[in-house]
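Moving on, here comes chain A:
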Amino acid sequence: MKPLAQYAAIIVGLVLLGTTPLYADNYILRTAATVAMYGALATSWNFIGGFTGYPSFSTAAFFGLGAYVGTICQRNGIPMGVAWTIATVSVAAFAALLGGIILRLRGHYFAIGSIAIVELCRLIVSSWSDLTGGGDGLNVPLIHASPDAVTRLFLFVMLGILAASLVVTIIVDRSRLGFGLRCIHQNEDAAAMVGINTTAYKIAAYTLSAVFCATVGAAYASWTGYIDPTDSFQIVMTVKVAVMAILGGAGTVVGPALGAAAFVLLEEVFWANFIDWNRAILGVVIVLLIFFLPGGLLSLRARLRRASGGAA
Partner candidate 1 sequence: QDADTIKIGAPLALTGGLADEGKKQDIVWKMWVEKVNDAGGLQVGDKKMKVELIEYDYQSEGQRAAQLAEKLITDDKVQFLFAPFGSGHTKIVAGVGERYQVPTIACVASSESVFDQSFSHLFGTLSPNGGMTTAMVKFFKQKFPDTKTIAVLGRDDVFPKSMAEGIAKAAEDGGLKVVYKELYPVGTMDHAAALSSIKAAKPDWIYVTGYTQDLILARKQMQDLGVTAPIVTMVTGPSYKEFTEGLGPLANGVTSSSWWHYATSYKGQGVWPTTADFYSDFKAKTGGDPDYVHGSCAAAGEVIADALKRAGTLDKAKVRDAIAATDIQTFYGPIKFGPNGMNLVRELPIIQVQDEAIKVLAPADIKNADMIAMPK
Partner candidate 2 sequence: MADPMLSLEGVTAGYGQIQVLWGMDLVVHPGEVVALVGSNGAGKSTLLRTISGLLRPNAGTISFEGAEIGGAKPDAVLKAGIAHVPEGRRLFRGLTVRDNLMLGAYLRADREAIARDLETVFDLFPILRERQRQDATTLSGGEQQMCAVGRGIMSRPRLLMIDELSLGLSPRMVEHLGEALAALNKAGQTILLVEQDVMTAFDLSHRAYIIENGRVARGGASAELARDPTVSEAYLSI
């Protein structure tokens, strides 16, 4: 996609989501916020999974840690916004440290290492009852405002995070960093040989993939008002986010967010209409997409163009 078309798509998308309060009810707003939330998660994943080509499944770990750090701060009287910031910064630092260790792994091994992080975080948070409440979970102080105001607030918060993640994506995409990450994706040995500090670059990508997840997690915790280890560190979520990004087009700027939107909306439709079969239907959709649209939704444009070009 041309840069201009990208910006246009992003702005149209954000405006579409951001104007829902003008005409829709809170449920739609909530769905819009969910779209934005997963959009931000998928866009984050894209730094490591899309640009760098490392199959990372750590998303839920960052999300969950963000939720816990944010919640614990809030429970200790730190104001919400500050708590979110602390969550973001500390999880980013954690990711950078962790990245230094597990990014030595490649391919499949990295995939498992990163998925194990999610389980490990869950187990540790579960056992560390003094701080985290263990299996009891933690209550987050509810925001005292009308439901409409709360829903709006979180819609705009999630949209803000999404927008931020997209802006950073664009910057990275056009910078040295993005170029280097693409090189690493293609051939890591060759990347090192042309002078790319692959370790530093990969850590940067991994950290970027954590930052927004942590903010989303912290904001999410404030939104629902209660978190527990099982819901905060879900393997399903971690896989789902990667699937969304692939669905839209991994490694592109707008693809992951687009994929997230498509996935969340599909899920919504199936949930409402096929209670017993929603999971299977979603499964079928994923399978069909892999078969017929392996390059993601964005590849559809190219295909259509080719098809029409071929006909002409």
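For anyone wondering why these and not others, all candidates are chains of the complex that A comes from, given by their letters.
Please note the rule applied: a contact is a pair of C-beta atoms (placed from the backbone, for glycine too) under 8 Å apart; a residue touches a chain by one contact, two chains touch by 3 or more; residues count from 1.
None of the values given here were measured: they were computed from a predicted structure.
Q: Here chain A stands alone, and the other chains of its complex are listed as 1 or 2; which of them touches it?
A: 1
Q: What residues of chain A sit close enough to touch candidate 1 in their complex?
A: Listed in rising order, the residues of chain A that touch candidate 1 are 25-27, 30-31, 34, 123, 126-127, 134-137, 139, 142, 147, 150-151, 220, 223-226, 228-231, 234, 236, 271-272, 275-276, 278-279.
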